[in-house]
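Take this structure first; my questions come after.
A single protein chain has been removed from this complex, and every other one stays in its place.
This part shows chain A:
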Amino acid sequence: MSSTATKDHAELAAIFNRDEPRVDWHDETLWWVRAKRDIAAQKLPEWELLRETASQIKNNVLSNLSSYLEQFEANAIKNGAIVHWAANAEEHNQIIHKLLSERGINRMVKSKSMLTEECHLNEFLAQRGVDVIDSDLGERIVQLAGEPPSHIVLPCIHKKKEEIGDIFHEHLGSAKGESDPKILTETARQHLREVFLTRRAALTGVNFAIAETGEFVICTNEGNADMGAHLAEIHIASMGMEKIIPERKHLGVFLRLLTRSATGQPITTYSSHFAKPQDGKEVHIVIVDNGRSIQLGREDFRNSLKCIRCGACMNTCPVYRKSGGHSYHTAVAGPIGSILAPNLDMKKYADLPFASTLCGSCSNVCPVKIDIHDQLYKWRQVIVQAGYTPTAKTIAMKGMAFTLASPALYRAAGKMGRLTFKYAPFAVNNGANPWYKHREMPKAPEQSFGEWYAKRKEQKK
C-alpha cells in the first residue's frame, strides 16, 4: 500500500467516494449487519447488564494485567505449550520466522489474525522466502487481490462478487465470469483443503486467553483455524496481551456478546478451546505488546484495550460506512482503529481521530462499553497540542482562530458564511473548502446568535 501511505483519511475517502453506487452499497450492507446486531441484542433482556459486566471484567483485567499474564503463562506451560514474548512487531515476526526456519518450514497456513496484519507478518516472511496463505475466505480474497483487509470481521466487504470472480478466475482457475458466491466458495474450499493438508505449520489468532486455565479460545464460522491447527505439526497462536480474561466462566459473558455484536449470530459456528498440544505436536503462544503497555499508561485511552474486535463500531459508523476501511490506512480501521493507531504513531495517524462525526453510535453498540467517541475527541486535543494536526484541518483552524480572536471579523465572517451557504452552496460544497470533506455542512441559520441578540435588545427597548 505504498501509494496510499502518504494520503490521509480524507484523500483516501475521496478516492472511495468516486464510485457513488458502490459507496451506497457498502453503506447499506454494513447498516444491514448493524440492524442484525440490534435484533440479536434485543432478544436478551439482560443485554445491557451483560455489556456492563464485560466492561467491568476487562477493567479488572487491565488493572491486574501483569499478574494475569504471568498466571496465563504458567498455566499454558503446564499444559505443554511454549510461550514467547514479543515487545514489538519486529520481534513477533522474528520469533515466528525462527520457529519456522528451525524446522525447515517455508510454507504456512494462517487463519484470521488482525495482530499479524498489525505486525505485517506476511510481508516479513515473504521477504525471507516463507509463503503464507490466509485461510479465512475473505482474507484469502484480499490476499489474492494484493490488498489488506478493509474490515476486521468482514475482510473483503468492499469487494463485489464480480471482482472476486475475476480474482478467482485468474488465481484459482474458476470459470471466466463466474460470480455465484456458492460456486466461488466451493472453489476456495477445494483450493484451501489442499493447503490445509500440505502445511506443516499453522498460525492462528486468539480471541480469548484464560489466565485460570492457560487455554485460549478461537472463534470462526468457517472452521479454518481448526483445520489448519489440527493438521499441522506446529500451531503458533499470536495474541495481543490484552486478550486475557481471568476465568473460564467469563467466556459465558464474552461469547454471548461477541458474535451478536459482530453479525447478529448468537455464536460463531466454532468456539474452539485449545489447552494442550496434540500428541507429538507443538503449540507456541506469542504474547505481543507492540505499544499496548504504553496505551495502558494513557489514562484517557487505556479503555481501548478492552476491545474484543467485534467490528460493531465500524458497521454503525457513518464515516466508516461511507469512506471504506482502506481510507484509514491502518490494520484496524474504523472508530476503534482510530484510537489504537495514534498510540503507535501519532504523526502518521494524526488524521484518524478527525475521521469521525463524534455522533457516539460506536460507543452505544460497543459490547465492552468503550467510550470510543470520547476517546476520539480526546485524541484530537492531544494531537493538536503535539502539533500533529492534519494539514487540511490546520488551514481551516488557523482561519478560525484568527476570526475568533477578532470580534469584528467574526461577525463579518459569520455573515459572509451564511450568505455563501444560502445563495452559492457550490462555493462551500466543492473540494476547495477543506472543511467540507471532513463534515456535513449544517443548514445556515436565518440569523446568527449575535444578530438575534441585537434584534432582541432592539425590540426590548
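By our rule, a residue touches a chain if its C-beta (ideal position, glycine included) is under 8 Å from a C-beta of that chain, and two chains touch if they have at least 3 such contacts; residues count from 1.
We adopt the following convention: contacts and distances are computed from a predicted model.
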item	value
Which of "Putative hemin import ATP-binding protein HrtA", "LUD domain-containing protein", "ABC transporter permease" or "Pyruvate dehydrogenase E1 component beta subunit" matches, in UniProt, the chain that is not displayed	"LUD domain-containing protein"
Sole residue of A:Ala10, A:Ala41 or A:Leu69 that reaches the chain not shown, by the stated touch rule	A:Leu69
Given A:Met114, A:Leu251 or A:Ile383, the one touching the chain that is not displayed	A:Leu251
Chain not shown: contacting residue from A:Phe124, A:Phe196 or A:Tyr328	A:Phe196
Selected residue (touches chain absent from view) among A:Ile82, A:Leu231 or A:Met346	A:Leu231
Contacting the left-out chain in the complete assembly, out of A:Ala76, A:Ile96 or A:Ile141	A:Ile141
Contacts of chain A with the absent chain, listed as residue ranges	29, 32-33, 45-46, 49-50, 52-53, 56-57, 59-60, 62-66, 69-70, 85-87, 91, 135-138, 141, 154-157, 160-161, 164, 181-182, 184-186, 189, 192-193, 196-197, 213, 221-224, 226-227, 230-231, 241, 246, 248-249, 251-253, 255-256, 263, 265-278, 287, 289, 293-294, 296-297, 299, 302
